[in-house]
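Before we start, here is the structure in question, set down as structure tokens.
The other protein chains are all here in position, but one chain of the complex has been omitted.
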Amino acid sequence: MLSVSGISKTFGSRGWGAKPVKAVDDVSFELGGGQSLGIVGESGSGKSTLARVISRLIDPSAGTILFEGKDITSITPAHFVRRPERRSIQYVFQDAGDNLTPHLTAFDAIADPLRRLLGLKDVKAPVEALAASVALGKSLLDRYPHQLSGGQKARVGIARALASKPRLLILDEPTAALDVSVQAAVLKLLHGLRSELGLSYLLITHDVEVVRLMCERVIVMRQGRIVEEGATADVLAAPKTDYGRTLMASVPRLKPISTVTPGLAT
Amino acid sequence: MLIIEDLTIHFSTRRGLVQALDRVNLEIAPGEVVGLVGESGSGKSVLSYAISGLLDAAAQVVSGRIQWYGKTIEPVRERRATRVAIAQIFQNPRGSLNPIRSVGRQLADVAGRSRVKSLMESVHLDPVKAAQYPFELSGGQCQRISIALALGCEPELLIADEPTTGLDVTTEAAVMALIDELSASRRMSTLLVTHNLALAAVHCDRILVMHAGQIVENAPVEILTQTPRHPYASRLLAATPQHSATAADLQTVPGNLPDLAGPLPPCRFATRCDRRQPDCDLTTPPLVTIAPNHLVACRHPLC
Partner (left out) sequence: MALTATLQFGLRRDVLTSTVLAFIVIICVVAVFGPFLAGHDPLATDPANALRPPTWVNPCGTDQVGRDICTRIIFATRLDLFISIGSVLIALIFGSLIGAFAGFFGGPVDRLAMWLVDTIMAFPLFLLAMAIVAALGNSLANIIYATALVNIPFYARTVRAEIAQRREAGFVDAARISGNGPFRILARHLFPTTIPQLVVQMTLTMGWAILNAASLSFIGLGIRPPTPEWGIMVAEGASFIVTGEWWVALFPGLALVAVVLSLNLLGDGLRDMVDARDRR
């Protein structure tokens, strides 16, 4: 369904003497329908830039992206807004609260893609249905972002992303800023939605445990390049590179690794 | 060394009276590494600030006290008169350093110029970097400087308030290894305040779990991570991704944190607890010893 080949992104030099920064360097992978791929990396690994390129918010410097057989790289971000593909590729942002327009209610936030991408005029029923699908109470729809908790804002973001009935959902650190119990609820929700709606996920995270639970396959990025890839269970149990091994060893563990069953995201 | 007895702190705010801490009991012995685990709003930062004497004037100590080697110390900044050997490092390392002063000068401010080199070496930073400014250093390096600043006061207790939140996991491992090494070599006690139960499990001897301003369980780390007795501690453990084999297995904690400015039941977890009984609503369950070194604040703990 999604085929990414040779994607690179270089940010131009700004100011005097600053060198261009190669955020993403020759990244290629495939994602099938209904599958979930995790992209793991630390800060500076380029994972967020890669996500923004694939979602067509920014242009790559090189490479191609094929979505359902069609080359979407040639469409500029400005034009992509009006294309039907915009409906099919949606994005769940890191839930820092920064991704909800501060003066729009939760209702308006979820209704926005319904109005813009689907052209609906009567949005009340679909918005309420979406809110129900993410277990967001109806009474919360009239609230502004600053009146919502972290978990509630995350749910609004997910409902908004699902509004246009996408086939591919790109999730950029969807639970990074959430408490552990809220994170558990949101991950469970996302997991359930994937099987229920037949979505594909591209899950960007720094948290190896989240990837273990949510993704069948994983890519590890470092300084813009892919350093590990494969089935999640394999990569987590036996990384091939030194960096991969350091990464896995750095995660604080409640129990020794061998007694934790590698997760299956089905 | 540090004994907190029945500490209750309220804040008067425009929303009303926020009952931030409720009868907190805590003891730290010399050389111990204690973890204080709780989610946001649990009061763990308020407690750490109270120990360091950093609370602002809106805080009122309603009951209880903090004792340092037998002497009572004040949680509120303006009223703390005694100097104690307690140091603190914070979340967002770059934010806790002065952006317009080089790190070497900041260390010299605290410890004197002659000690800058040795302090930087003890946190495994090249002393050449003393001339650099916080924006030139990475997050991990800034946190090492913060630790060096804390060490400059020769503390007997180091309070680490979410020291690695926001740092990469490899950096986190390195910073925590440094804290472990320093605690051991200097016989320094550490209070690690964090929402990451796994992190506390790896680095601490003992863990206290906080919920809505109350300490609900206090146990050695092996016991807490295998057989927690308080319903909240147990659910918190079950919600940790590492504890589950699949996403469908993840357990959540039902309900929401109670509003600390509103009316509160005696046991603040009662409204979210599936083991609630009528006697839970009578008075606050006291922190009782149910096994050596194991305290639980629950009338119907798990077996």
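First chain written, first letter: the chains are A and B, and each begins at residue 1.
Keep this in mind: a contact is a pair of C-beta atoms (placed from the backbone, for glycine too) under 8 Å apart; a residue touches a chain by one contact, two chains touch by 3 or more.
Keep in mind that what you see is a predicted model, and the values were worked out from it rather than measured.
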Report summary line: Whole complex considered, the hidden chain contacts A
Query raised in the report: For the full complex, which residue in A:K22, A:R116, A:R225 or A:K240 touches the chain that was left out?
Result: A:R116
Query raised in the report: Among the options A:G6, A:P77, A:G137 or A:G198, which residue touches the chain absent from this view?
Result: A:P77
**Report entry** chain A, residues in touch with the chain not shown (by the definition above)
**Finding:** 52, 55, 57, 77-78, 81-82, 86-87, 90-91, 93-94, 96, 98-104, 112-113, 116-117, 144, 146, 157, 160-161, 163-164
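The working rule: only the chains that are shown with their structure count from here on.
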**Report entry** Gap in Å, rounded to a whole number, between the CA centres of chain B and chain A
**Finding:** 32
Report task. Spell out the part of chain A that touches chain B in their complex, as residue ranges. Result -> 42-43, 149-150, 179-185, 187-188, 190-192, 206-210, 212-214, 246-247, 249-255, 260-261, 263-266
Requested in this report: Report the residues of chain B in contact with chain A in the complex, numbered from low to high.
Outcome: 39-40, 139, 168-173, 176, 195-199, 201-203, 225, 235-237, 239-248, 250-253, 256
